[in-house]
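Removed from the display is one protein chain of the complex; every other protein chain stays in position.
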Amino acid sequence: MKLDGKKLGTLLIIAVCAAYPYLTGQSGYYMTLFVTTCVFAMAAMALNLLTGYGGQISVGHAGFLMAGGYTVGLLGKAGFPLWIALPAAGVVAALFSLIIGLAAVRLTGHFLAVTTLGFGLSVPLIALKWESLTNGYSGIAVLRPDMLSSDLNMFYFVLLVTILTAWILSNIVKSGMGRAFVAIRESEVAAQASGIPVAFYKTVMFAISAFFTGIAGGINALWIGFISPSDYSIVHSLFLLAIIVVGGLASIPGAIIGAVIYSVIPHFTDSFIGITNMVIGVAVILIIFYRSEGLVSIFRGVRLGGAKTARLEAEGTPPKLGGVGKHDQV
Amino acid sequence: MIKFEHVTVQFAGLTAVQDLSFEVPEGAIYSLIGPNGAGKTTVFNCISRFYTPVRGRILFGGEDLLTWKPHQVIRKGIARSFQNVELFSKMSVLDNLRIGLHSTYKRNIFSIALNLPSVRRTEAELVRRVHEVMELVGIRQLAHEFPANLPFGYQKMVDIARALIARPKLLLLDEPVAGMNQTETNQIGELIRRIKREMNITVLLIEHNMSMVMNISDFITVMNFGQKIAEGRPEEIQQHPEVIRAYLGEVSSDAQVV
Partner (left out) sequence: MMQVIVSGLIVGCVYGLAALGLVLIYKTTDVINFAHGEIGMVSTYVSFFLLSAAGLHYGLSFFLALIFSALLGMLIYLVVMKRVQQAPHLHQMVVTLALFLILNGAAGFIWGHHPTDYPEAIKGAPLKIGGVYVTPHEIFVACLTLILMGAFFVLFRYTRIGLAMQAASQDGTAARLMGIKVTQVNMMSWMIGAVLGAVAGVLTAPLVLLSLNMMMTILIMAFAAAVLGGFVSLVGAVVGGLIIGVFENLISFYIAPELKLVYTFALIVLMLYIRPQGILGGGKKAVKKV
């Protein structure tokens, strides 16, 4: 296996994460902070697949988090083991996504956004109302299997699932399927002409995105030990969008960066109600104004430089040093 | 190879194509010419299944094309390039061309998710085919460029390469040499001839560059205002009075040459 800078960096980050509990003395607060970051990172990566790569906006993704949480809780209560309940959380969320996915094939841009907004608002309301299933307002307790009853074990489980999710989603976006998603975003017409069944793929994107978001929701429910209709609201859906925009659309690492920032901000602002929302809102606007590729583009400066150097050369200006990927120009 | 039978296309009261019938023989280079707005791209868009005619049939190899969905068109062996290029701007040329091969490989979400060796082998094969077609079209050096950074002529070549890469039976080219200089035009003309000769691909061409059209076409259909006004070999078309009138307008008997 080639050990280049990127792989080395990734391994280093994973090592630090693995050491985290010991670095922070396994304090409840910091452990929860990390797990919440992981949960939102997973959901953000999943959303990025749909919105960043596929160009389909979703303003109601928190609905999938909730669906996943309830699935894990209910199946756990019914006695199913985790290795069934957790994937089921993803599957249930994916099934929910068909409601939007099938409509998504006919909808673009604004209308899709409104539909997903409606979906996101509806899920908590249904959870509230369907008392026979969900225990309504009081919510349900979510039990962990014995193996994961200690926070430390659960921590590593969460880390493992997050890494796995990141790996799988990376594989997907780099593949022909990932390219097809981007093609759909860029030009549905050319995508069709190239043989991509656009309607089907849109549905698939939604399903995959919902699947991993559902799993993230399940994980969160397991960690907290509880799920109720008030756990996720539209604000969380907006936070997820903010994460991928700030971190970088169409970038898996970007989603992770965004999730870290999202978790760090409340650390400073949560003492004042509402400030968190304001800060995040302002951050998003600033990013859109000044660096719309997201923060991850700071690390991508090299690749961006490549395109810029091509343009500069075309204009007759010699390119700056460090343009990776430049070949001999005619 | 492809046959239009009394095809009429209407958009909310506007008749874009009227009672159009023509047949493209297998292995030919067939051109569709006519003034702007004559309905030529509409013809292509019918074949691509973006539009559905209100009347008529389109037969491809005997099969009724109108039963197909847009994404099935390429699988049946028809690929096209676009008048406005329609490349995927946020992807490199390499990736643009790889998309062109989308229809030729089966994919399985589980293999992809786990990056199994079969997926990696397929990707390697895709890259090989992409290099092959880039060599053929003469754009090997553009692999890592982004369409937005390329001059229009090069973009068109990438678009053509994308259509070619799927090894279609019928290739639709919509104004392939628009925006190109004489050298590039000759290059593309030669490429089209090679496509016909070496790859046995039938070519249906929309073009305004008359010298190229007359040079490489086996047959030509001329359209004006949605209707066919002439059909035949290049020599016949050049003499055809209707064609001359369509392009140059009525010649008044006492017009003065200034």
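Chains: A and B, in written order; residue numbering restarts at 1 for each.
One rule holds for everything that comes next: a contact is a pair of C-beta atoms (placed from the backbone, for glycine too) under 8 Å apart; a residue touches a chain by one contact, two chains touch by 3 or more.
Just so it is clear, the structure is predicted and the values come from calculations on it, not from any experiment.
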Options A:C17, A:L86, A:I168 or A:I280, residue touching the unrepresented chain: A:I280
Residue of A:I14, A:V114, A:L143 or A:L164 in touch with the missing chain, whole complex considered: A:V114
Touching residue (missing chain; options A:G55, A:G76, A:G195 or A:G254): A:G55
Per the touch definition above, residue among A:A18, A:L33, A:L128 or A:I163 touching the missing chain: A:L128
Interface with the unshown chain - residue positions in chain A: 51, 55, 57, 59, 99-100, 102-103, 106-107, 109-111, 113-115, 117-119, 121-122, 125-126, 128-129, 189, 234-235, 238, 241-242, 245, 249, 272-282, 284-285, 288-289, 292
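Please note the rule applied: only the chains that are shown with their structure count from here on.
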Centroid spacing, where centroids are CA-atom means, of chain A and chain B in whole angstrom: 40
Partner chain B, residues of chain A touching it in the complex: 168, 171-172, 175-177, 179-180, 182-183, 185-187, 189-198, 204, 208, 250, 306-307, 310-311, 314, 325, 327-330
Contact set on chain B toward chain A in their complex: 48-50, 69-75, 79-80, 82, 86-91, 95, 98-100, 102-105, 107, 109, 112-115, 119, 122-123, 126, 141, 144-146, 149, 162, 166
